[in-house]
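What you see is part of a larger complex, with each chain still in position.
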Amino acid sequence: MGTLTIGCFPSIVGNMGYDFALKLADAAVSKGHKVSIWFSGNATVSVKAHQKHLKDYSTAEKYLQALLAKGVEICTCEACTVARGIQKTEGIEGIQWNAMHWYLAKIHAADRVLQIGGE
Amino acid sequence: MKLGVFVSDINLTVDTLDRLKADKLGLILVQNGVYHATSKVNGKSSSLLDKTPNLYVLSEDVTIRGLKDTDVDSRVKVVNYSDVVDLMFNDYDQIAWL
Amino acid sequence: MGDVKCAFIVQKPQYKGETSRLAITHAIAYQTVEILLEDGDTVTPKLCFIGEGVLGLQKGQNAMDVYGITSTESHVKNCLLVDLNVLVCKEDLDKYGISEDSLPDADDMGADMKIQVVPFSEIQKVLDESQHVLFF
């Protein structure tokens, strides 16, 4: 079994780059791989707790909680997140907050890295 | 270098793919990249399909667009998320998202 | 002010960002805007799909099962149901090889409106006659 690190930068709702990252992580962890996800840029918005699930809008919270429960490590860029006004106390429980070197450390440990850019 | 590249757009705004050299190149068409596999533009297939024999398209991103597996060019293999994970770990060393 | 005509032009594909989809939901909102307007004032949008925007108009979109969101198709059907004019550029359908048969309709919901397949010159007319043009 391998180790996959995903860097996800595009923003949450309706941006399919984000949706792709989460579904890929789920597929990988379900096959027994070790998976970590790094959120930077606009994707950090998705760590805010209490997202309302409206059917016209994709939401991240329940998917992130499911991934955490399966053992996926998830970390948000703290600077990006607080710049958007979201404090750690307002975040989804279990998601880590750290600086950019967290991502580089996970890259060091990874067999495969997928960096998804875009907004 | 065995490089697997995700293509997520119809119009690539970068020409990186034209310049990259890889011992083995795989193209995994996702999101609006699936149209390279399903749609001809003015009757012509996408030139991406000539780049390599290792072509894949994500089934989930085909069906969300109202397209069917039968719309997919015969050179392209239809895969799901689970297959994509296997491709990433077994067939390629480096992965890029362009 | 009376009626204000607006052209909502969707020129980018669906299912990447959400802006192309928000174009449709914003156009639909015309039916409730009167609560914020003076009596007799109205907003009349026409929703036009051109360029890669036409790619979002194939029926059978399976968005809820795969990604847990409503499909562009269902939003377009809602437009037809509330009698919004939906125009699609014929040249661009031809360009991408999309047949008129594969466009969504809302017959099953009892809508009288259909998507109107028109040459680009008709969409140019919509632009000309609109006070405001909004490109998505």
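When the chains are written out, they are named A, B and C in that same order, and each has its own residue count from 1.
In this text, contacts are C-beta pairs under 8 Å (C-beta built on N, C-alpha and C of every residue); 3 or more make two chains touch, one makes a residue touch a chain.
Treat the numbers as computed from the prediction; the structure is a model and nothing was measured.
Per chain type, the number of copies found in the complete complex of this structure file is summed up as A x2, B x2, C x2.
Keep in mind that, in the parts below, only the chains that are shown with their structure count from here on.
Should one ask which of A-C and B-C has more C-beta pairs in contact, the pair is B-C. Look at where the CA atoms of subunit A average out and do the same for subunit B: the two points lie 24 Å apart.
Each chain gets a centre from the mean of its Cα atoms; for subunit A and subunit C, those two points are 33 Å apart. Averaged C-alpha coordinates put the centre of subunit B at 29 Å from the centre of subunit C. Looking at subunit A, residues 16-17 sit in touch with two or more other chains.
Within subunit B, residues 8, 31, 60-61 each touch two or more of the remaining chains. By the touch criterion stated above, subunit A contacts subunit B in their complex at residues 2, 4, 16-17, 20, 23-24, 26-28, 30-31, 33, 111-118. Within the complex formed with subunit A, the residues of subunit C that make contact are 15-18, 21, 25, 64, 67-70, 75. By the touch criterion given at the top, residues 13-16, 52, 55-56, 58-63, 66-67, 71, 73, 95-97, 102 of subunit C touch subunit B in their complex.
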